[in-house]
Each structure stands twice: as structure tokens, then as C-alpha cells.
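My questions all concern the structure below.
Every protein chain of the complex appears in place save one, which is left out.
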Amino acid sequence: MTILVVEGLSKSWGGNKAIDGMTFSLEKDAMALIGPNGAGKTTLLSSIAGITLPDQGRIIFDGIDITKTKIWKRVGLGLVKTFQVVRPFVSLTVRENLELFSRVHGGSDIDSVLEVMGLSQFGNKKARELSHGNLKRLEVAKALMTNPKLLLLDEPIGGLSNNEAVGVIDALSSLKKKGTKMIIVEHRLSEIFPFVDSVVVMDKGKKIFQGTTTELFDDEKVREAYMGGETNVDS
Amino acid sequence: MNYRFEGKKWSRLWISISVLIILLVISYVVNMPYFTFSLIFALILVILALSWDFSSGVTGYVNFGLPFFVGVGAFSSGYLYYTYKLPVPFLLFISFLLGITSGFLFSIPTLRVRGPFFTLLSLLLPLLGTDFILAFWTVLGLPTIGYYNLPTLSGSLDYVLLIVTAITAVISFVLYWITQTHFGLVLRGIGDDEDAIISNGLNTFPYKLVTFSLAMGIVSLGGAIYALFTSYAGVDTFGFTFLMYPMLIAILGGRGSIAGSLPAGIIIVLLSQYLSLYIGSLTLIIFSILAILLLLFFPKGLMRSIQ
Partner (left out) sequence: MISSLIFSTLLYILLYGTIFGLNYALLTLGFTLVFGVSKILNLSYGALYMSTAYFIYLFAVMLSINLFVSILIAVVLTVAIGLAIFMIMTKFARDPMIFMIAMLLSALLLQYIYTYFFQGEVGLIIPGVVSNVSLNILGVSVSQSYILSASVSLILVLAVWLWIDRSSFGRKVRATSEDYETAELFGINSKMIYLLIFIISTAIVAIAAVLIVPVQVVTPTMWVEPFVVAFAISIIGGLGKLRWTIPAAFIISFSQVTILYLVPYNISDITAFGVVIIFLILLPKGIGGGKHELQV
């Protein structure tokens, strides 16, 4: 059974269509959602998470229509999104950041979440003392506390150094092995492509491609939208 | 789970409570009625400050509604005494319950909105408090001038001081304990970034509702104590003194610290009582200027700012 189905989703901001009749379903375990800037990726992710309400269309998660469900109820169903800009609770320690959510929806074991995300040694540090890479991990760790079935990751390695990025990707891989499904919005394709099973490409609010990574590079439309005319000029 | 209950964190509360006991002893030793009187007044304001700090200081929802709930406590204890001749402990307890109820009723519509909207709405309460009481009381055919000659908490000032001290200590302890539980953790999270909590699956509304209802119950209790202490409950109990002092005390004691309110409250109130002996009716003006300056230049609290 597919865990997520999106049907004809549309959302406009002040006359511009950010998402325009988007339809897709999550087939495999990890999916990358890519596209040029302003393609509507973040809006789509926010709509699925319930942060913005779509104008039209339906979102079906785990067999339930959640198009109008409140954010915190969606999380209870097992759907959670991380933020592109990290939002830790700076005055709390790393452990307290996670403990906040320990009593929600059964809650996960804090120590195992810390370990999966490689944050064990920082448990008692204040969040404001962490490096940017560790904050990105904490962002994912917070989401893990809710026992998600599907994790929506908004640029989980954006702004990180290569070493830090590898660390986060490793953590995500071990999560994937444990059966957590995920949708990743990310610009750093080369680093996430080895790890995802399928790709959806958006442009101007519409889906222009869905398939595997190998199929992606053969697709004419994608090349045009994604790389634009510039690559042709160069080559 | 018990790492948060390490001695270090609780020590701040114990310092506060020791301050309280020392003051109690000083008051018995010096035996000056004016000092005892000021101390009782200070402790009543500290009770209000504790509850403001617990609700607004921790969550960041700035609540200007305190004087209204002080009025609820004062008026209801006056009304209950005159109508049913209830004994003092019952008056205090019922005022507390009525405070919780009215805080709950106020919070349901207003806590749905954030930041400035909530603050504006809370400010409407004390501004309209007088109108409310006058209209309501007139409709019920009750006296609008207030209630005089209420039973004092009982005989001697020293005895009153002892009772108020005990109540303050219990409230400090309970509120401090709550901030150290998971519930308190959520409140601090709300103060940091409420959206991040909601989008991670926690419905913050019930937490805020419980917090503000409890806090306003305590404010009402403070109002009832004030009415029984001065043996008068009138429209002027809605005055902004009951907002200005508690907020100033809570902030200068260190926002969200709970433990800091007691020393800060004693210092500020004794200082202003002392000032009013010399400058009389100019006190309010001087004190508001002082309050503005303190807020602007010691926003993190006196101790933390000096450090």
C-alpha cells in the first residue's frame, strides 16, 4: 500500500500558482523532490505537513484523507516535517529538546534517537552551543521523537560542509533501513541521489517527471527545465 | 528522568525561601508596624509576580489582564463575605476557584491568537474591568462602591505576615516544581518557538489553557488576600499598580526563573514604599520613570544583567 497519495493539489499566493495540479504518490522508501528555485517544492512539502492549506486537491496519508487535518494531528498519524531553517529550542538542552516530544504519540526512546542521529555526546549541551551540522541533526532527531512513518525533510544538508553532510546522510540511511519512509527536498543532488529510490521533478508548480534516478538523466523535459539553456551553451 | 532534579537547580528556590524566613525574623525583631505592613504588601505583589512569571514570563504571551483578576478575587471575597458570612479560608479558596474559572473563560477565545493580538485583548480586561463590575453589579442590584469592613485575615499584623509568607512559599514551590516537569518544558518550548512545537505534533493550546487558568486563579487569590488585608474591596483594586509592579518584579527577578521574583519583589516594593514617604504623590510618576529605565537597561533581570 502506498503511504502517501497527492491528487490535483493546487495553491496560489497572491495570484501566482505555487503548486498547480500536483499529483504523485510515494512508491518506494525514499523519494527526492527536486526542481529549480521557486518550483513550489517547499510549498508542496508544507501543504503535505499541514503548515499551509491547499486551495484544491486531496492528500491521502496511510489511507486517510488528511487534506484539512490539523498539523499536530497529522503528526499523530505519523507524518512530520523538518524545517529548512533549523528551529531548535535554544534555551533548552539537546536532551530537553527531544524530551519535549517524548510524551506525544507514544514517543521514542531519547537515547536511541540520540544515537541514530549521532548526538549522544551532546545530550546535556544547550542547543545554542551546537554547530550548524549538529543542529541539522537535532532537527531530524526532534522529528524522530514522534515515531514517524513518513519523514518530510526540507533541505536536511543545505548549508553544511561535505563532512557534515555525509554524517547526516549516514544517519538518514540507517533510518531508511529501519523502515522510515521519507521525502527529501534538496539542492545537493549528487549527495542524496545514491541514497534515494525515486525522484519527482517539479517546475513552475507542476510535476514534470517521476521515476528512478537513472531514468531522470535521460529525460529531455527535465534537462530543459532543470539545467535550462545554459548547459547547451556550455557544451 | 531525574537529571533535572539535581541540587543546583533547586538551590535557587531554597535561597528565595531562606530570604523569606530571614525577613520574617527581621520583622519580628524590629517590630515596626510600617515595615511589617510593607512586607505583607510586597508579598502580595510577589504572589502576583510569581503567577505572571509562570504564565507570561515563561511562555512569552504578554498578559496585561492581571488587575482584572485581582478585582475578581477582591470583589468575590467581599460579596461572599457580605452575603454568606463565609469564614476567611473559604473566601480565599472560592476566590481562587473563581479566578481559575474566569481565567479559563478568558483564555478560551484569546489564546487562539498569538503575540500582539493576545496582549491587546488582555489589556482590554483591566481597562473595562470597572465598566464590567459596575454594569454587572447594577444589574444585580448590588452596591457599586465596593465592600468595606471585611474581616481582616485576623488580629495582629504578625499573624497576617505569617499566613501570607506561608502562602507565598507554597505557591513558589508549586510553580517552580511545575516548571521543572515535562509540562514546564513544553511551556518553555512555547516561549522559544511555538510553531516548531505544533509542527512536531504537540497541540499547545491545552497547555496554555491550563497554565493561564491556574495563574489567574493565583492572581485572584492574591486579590482576595489584598482585600482581606486592607478590609476593603472596591473599584480601585483594578488599578494598574497591580500590573506594573508584578511585571516589573517578574522581569527584574529574571524572566521565567520563578525563584527570582521573591528577592526582586521585596527590594522593589520596599524601595517604592520608602520613596513614597518622601515624595508623596509624585511617587507614581518617579516610579514609572524608574520602572521604564529598569526595563530598558536590565531586561534580563537584575542578577543576570549585572553578571
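Letters A and B mark the chains in the order given here, with residues in each chain numbered from 1 onward.
In this section, contacts are C-beta pairs under 8 Å (C-beta built on N, C-alpha and C of every residue); 3 or more make two chains touch, one makes a residue touch a chain.
Everything numeric in this text was worked out from a predicted model, so none of it was measured.
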{"item": "Among B:L50, B:I171 or B:M247, residue touching the chain not depicted", "value": "B:M247"}
{"item": "Omitted-chain contact residue, chosen from B:M32, B:A166, B:L271 or B:I285", "value": "B:I285"}
{"item": "Residue ranges of chain B at the interface with the undisplayed chain", "value": "56, 60, 62, 64, 109-110, 112-113, 115-117, 119-121, 123-124, 127-128, 131-132, 134-135, 138-139, 240, 244, 247, 251, 255, 281-282, 284-285, 288-289, 291-292, 295-297, 299"}
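FYI, only the chains that are shown with their structure count from here on.
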{"item": "Complex interface listing, chain A residues touching chain B", "value": "49-51, 70-76, 80-81, 83, 87, 89-92, 95-96, 99-105, 124, 142-143, 145-146"}
{"item": "Touch list for chain B against partner chain A, complex", "value": "3-4, 182, 185-186, 188-189, 191-193, 195-203"}
